[in-house]
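One structure coming up, written as structure tokens, with questions to follow.
Note that one protein chain of the assembly has been removed; the remaining protein chains are unaltered in position.
Order as written gives the chain letters A and B; numbering starts at 1 within each chain.
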Amino acid sequence: MRRETTILAGAVAVLAAALFTAGAVRAADTADTKTGGIGPTIKIFKGDKCVRPTEDMRRNHMKYILHHRDQTMHEGIRTTQYSLKNCVDCHADPKTNSVLGKDGFCSSCHQFAAVSIDCFSCHSPSPENSGQPQKAAETAPSRLMNLMRLSAENARPRGDYP
Amino acid sequence: MSLSRRQFIGIGGAAVAAMAAPGLRLIELANARSPAEAATSLQRWGLLVDISKCHDCDACVTACSTENGWYGHNRPASDPQWIRKVTLKDNQSGYVETLPVMCQHCEEPPCVDVCPTGASFKRADGIVLVDKHICIGCRYCMMACPYKARSFVHEDTTNQKPYAPRGKGTVESCTLCVQRVDAGRIPACVEACNKDGHEAMVFGDLNDKSSEISKRLASAPSTQLRPDLSLNTGVRYQGI
Partner (left out) sequence: MAHIHYREFDGPGPGFYAVLGVLGALILIGLAAALYMEHNGHWVTGMSNQIVWGTPHVFAVFLIVAASGALNVASIASVFGRQLYKPLSRLSGLLALTLLAGGLAVLVLDLGRPDRLTVAMTYYNFKSIFAWNIFLYTGFFAVVAVYLWMMMERRMNDYSKPVGMFAFLWRLTLTTGTGSIFGFLVARDAYDTAVMAPMFIIMSFSYGLAIYLLVLMAAMRGSGREFGDVVFGRLRILLGVFVAAVLYFATVYHLTNLYITQRHGIEGFILVHGGQFTTMFWLGQIILGGVVPLAILFSGVGKSRAMVALAAVLVILGGVAQMYVTIIGGQAYPMPLFPGKTIVASSFFDGQIATYTPSLPELALGVGGFALALALAAFALKVLPFLPQSLSDADADPHHESAAKKQAAAA
């Protein structure tokens, strides 16, 4: 009798956690000041739209990037629509010249979603011809340090953002 | 002020010659692939080094490191090396010569054979590259390369060039400046060598019989490094 109750309680806890996470992710998608400031900072500096619609990019940008990198690497196809360099050229913050950092375009969402990315251990987070050398803090930290920092940062609510 | 037909043709011919003079840019632009086109085996890129014109300078090395964003950390044993100058002395005659050595872009690359994930690969147009997305950093290709052309990134990288990504824990080597070649330009080392007036290096399409490199290879003897290995390298030397 007691064993079954424990199993039931455990299952309910897991289900609750899963639903909460799903809800939080949904909230992140449409995060704004109404949610009390929880969510990534998304600042767009250039252009009026991305190469694909925003909803499509939110879900699928990884697929586009992965497919395109194989094409560029192995076949030498250098179209710019899905090129990572093109993303960086457009999305880099003009003040920091980077897509990383506290409010960087890539870092902000990825830190909030706790999905560590590997791209910038090799790729430059600065646009071409930016002229400004990378600051040391901008380089991608080691994967383990990244994990430890992410869990610490996600515990804090963020302030208001535009 | 009207021109005679003869004057017009004369001026027109001079204009065309003036356009063609600075480094044969017309031919270069015609070779550029459109970005949406894949590389094919119709072209095979190669490099010819004429050692008799190679002297005690390292313009090629400096140009490569500037173009591709690699630099040393005062640790010569583990610093990156994409191209280096080597000075030789003949054991019997004592004759001294110097030459640049880089990835030879073999037709049968041992580094490609041994890579467990296929990260070391040969592109259709003959350029041997490392796909750093799938390189696990096992360094087997470095064991296998008969020219010690590859180096391992031993530390965190910073200030990478946006068109030449490189990162810690992966292996790298001369890419024949693939980002330039795809845009119809020539590798940085060749450009630097020619700009300095030495003109010891020629880059071009080995499959094109009318290219300068093919004509030079057809008209004078040339060798590969370690020819006994039968790797059919894309880099050839004249004057060793």
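Assume contacts are C-beta pairs under 8 Å (C-beta built on N, C-alpha and C of every residue); 3 or more make two chains touch, one makes a residue touch a chain.
The structure presented is a predicted model; accordingly, all values stated were derived computationally and were not measured.
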Per the whole complex, from B:C103, B:V153 or B:V235 the residue touching the absent chain is B:V153
Cross-chain touch to the chain not pictured, restricted to B:A39, B:A63, B:C103 or B:V171, is B:V171
Missing-chain contact among B:N68, B:Q81, B:T175 or B:S214 belongs to B:Q81
Touching the unshown chain, chain B contributes residues 61, 73, 75-79, 81, 84-92, 96, 101, 110, 112-119, 134-140, 142-148, 151-156, 168-171, 225-226, 229, 240
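Definition applied: only the chains that are shown with their structure count from here on.
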Note: in the complex, chain A contacts chain B through residues 69-71, 73-80, 85, 88-89, 121-124, 126-128, 133-134, 136, 139
Residue set of chain B touching chain A in the complex reads 33, 35-39, 121, 123-125, 129, 131-133, 156-163, 165-170, 178, 182
